[in-house]
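For this depiction, one protein chain was excluded, whereas all remaining protein chains were kept in their positions.
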Amino acid sequence: MPEPLISARGVTRRFGDFTAVDDVSLEVAPGEIVGLLGANGAGKTTLIRMILGLLIPTEGDLSLFGEAPSRETRARLGYVSQGLGLWDDLTVTENLAFVDGAFGSAATPVPDSLRDAGDSLVVGIGLGGQRQLAFAAALGHKPELLVLDEPTSGVDPLARARLWDTVRDQADAGVGALVTTHYMQEAERCDRLMLMSRGVAVAQGTVADIVGDTTATEVRTPHWQQAFTALNDANILVALAGTHVRAVDATEDEVRAALIEAGVTADLVPMQATLDEAMVARERATV
Amino acid sequence: MSAWGARELTVTYGDTVALSSVSVDVREGEVLAVVGGDGAGKTTLLRALAGAVPASAGAVDAPSLSSIGFMPTAAGVWRDLSVDQNIDFVASAQGVTGATLAERREQLLADTGLEGATKRLAGQLSGGMRQKLAFALAMIHRPPMLILDEPSTGVDPVSRVDLWRMISQAAVDGAAIIMATTYLDEAERASRVLVLDGGEVLLAGTPADVMANVPGHVADAVGTPDRARSWRRGSQFKTWSPDEPTDGAARADDLEDAVIAATLAKETSNA
Partner (left out) sequence: MKAMIQKEFRELRRDKRTMAMLIALPILLLVIFGYAANFTIDDISTRVVGPGSEQVTAQLPDLFEVDADAAAADDDADGDTQTALDLVRDNKADVVIDTTTTPPTAYLDGSSLFSAQTAKGALAQMPDGAVTIDVLYNPDLTTAWVMVPALIGLILTFIGTIITSIGLVRERQNGTLEQLAVMPLKPSDVIVGKIAPYFILAALDMIIVTLLGVWIFDVPFNGNVALFGVGGAIFLFVVLGLGVLISTASQTQAQAIQVAMMILLPQILLSGFIFPLSAMPAAISWIGYILPLTYWVNISQGILLRGADLASLWPSFAVLAVMAVVIFTAAVLRFRRDLAPSSRRKSQKSSKAGK
């Protein structure tokens, strides 16, 4: 097995009394896309900042390419931040020229989709174009590891699919990637996921591993309003899907009992819970 | 029942056409999800329904402002005020007082899980908590119509499920809800979906309708895919073809494939 690009063992970061990241272990291997999921404040950003070398772990071992994060490791890493980190008052080509200068890399070509916009200010090329430019800037120095913090929020589905094509092409070429996302479809595109909650890594593995045995029951009835209210009142995690009601992480018997209590008749169809439903179920279980 | 909504609505800002002949119904007891990327026209449509943007052509059909609950993007709470003070202010502005306010405050705090945090400044709440509070505030006067501009964008999946439960409850209680979202999994759970692209309607209808109305069809790629018409789901390529699917086969497996296919179809016909 090749040496992991990121290797975190028992990494903890405290700010005063607050533990932002608590004993987290994570590996990202070449060619692998690892998704990092969790609520805001779950510790994702702190973990990423440690990997980028912007924060030093309070405890634990963290190495990139087998060494401690440093200026040298940063040169081998490509980062797309949530805010994209582009200079608004520079043109597309000026942005790439600056990044090339900073990394000492050869001239990064302007992405095809922005070919006619090379002299446009970044402000004027729209969010979709900006995301593509941020990707191009992050890939220009041929990094071995990509760190992508919510890389596609706000773009339309086709543009998102195109950005993911880029990530997957990189992975096929041996680049590793760590991606945070709130999009479930994006999470499902990762090879492996790590789920964080309150600084702790609560689950790791494939989507199937994380969904595990979390159940969902689809309640089909013309009286879906009453069914929704009845299940909600019975403290069952409930969501509306069109005019169907989904009851999550409750047994069929519990669901049936709550419906009978309220006098609602319905067909119950057991289904696989979705990834986000499974995440909520875990979150509720830990409270 | 006459539905609220927009009829052949066109909105222009100077030379820019933000919305082009968009028609949509917003019905009581339903959640209508408006989907599209940045600049698709989602916010313009919502603002036009709220009467904040004048129609250049066509018409908007919406109740008076006092019957609308509006939740703008990434706002709707006052960060320098505590949770309690936020409730006081919005309730007072909407004329909600006395026993009604007491009862709704209690329900709001229970729904949002903020019972223990009423003295906390809204600015110190997590993003998910803040959006849940903003939603609860937008509907404190129980308006028959709710206009929500990306209530869940940037909100973590766990809070999003919670927020969706609150929105569902409002629809169950009879409100007509229109919400913009960038999450297709969320849109797939709405009663109906309106997909906008560059100010035009790309697809519209129930999620099932939308998937059935895709031009051509989407299939797993075989051999070396044509990258211009293909994209990956996981490590597997999918390809859109303008041809009709074989009998009985679905045109698209989910809303995401449907939207990507429709966008590709539009690009192809424009080219």
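For clarity, chains are labelled A and B in written order, and residue numbers in each chain start from 1.
Quick note on the criterion: a residue touches a chain if its C-beta (ideal position, glycine included) is under 8 Å from a C-beta of that chain, and two chains touch if they have at least 3 such contacts.
These numbers come from a predicted model, not from an experiment.
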Exercise. Which of these touches the unseen chain: A:Asn40, A:Ser63, A:Ser81 or A:Thr243?
Worked result: A:Ser81
Exercise. Pick from B:Thr10, B:Ser67 or B:Gln85: which residue touches the chain that isn't shown?
Worked result: B:Gln85
For this session: Could you tell me which of A:Leu54, A:Ala107 or A:Val269 touches the chain that is not displayed?
Result: A:Leu54
Seminar exercise, completed: chain B residues touching the chain left out here are 78, 80-81, 85, 88-89, 92-93, 121
Problem set entry | Missing-chain contacts mapped onto chain A | 52-59, 71-72, 74-75, 77, 79, 81-88, 99, 102-104
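Definition applied: only the chains that are shown with their structure count from here on.
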Seminar exercise, completed: Separation of the C-alpha centres, chain A versus chain B, in whole Å, is 21
Exercise. Can you list the residues on chain B that touch chain A in the complex?
Worked result: 29, 31, 36-40, 126-128, 153-162, 164-165, 168-169, 171-173, 182-185, 188-191, 197, 206-207, 227, 231-235, 256, 259-260, 263-264
Seminar exercise, completed: The residues of chain A that touch chain B in their complex are 37-42, 126-128, 150, 153-159, 161-162, 164-165, 168, 182-185, 188-189, 224-225, 228-229, 232, 237-243, 274-277, 279-280, 283
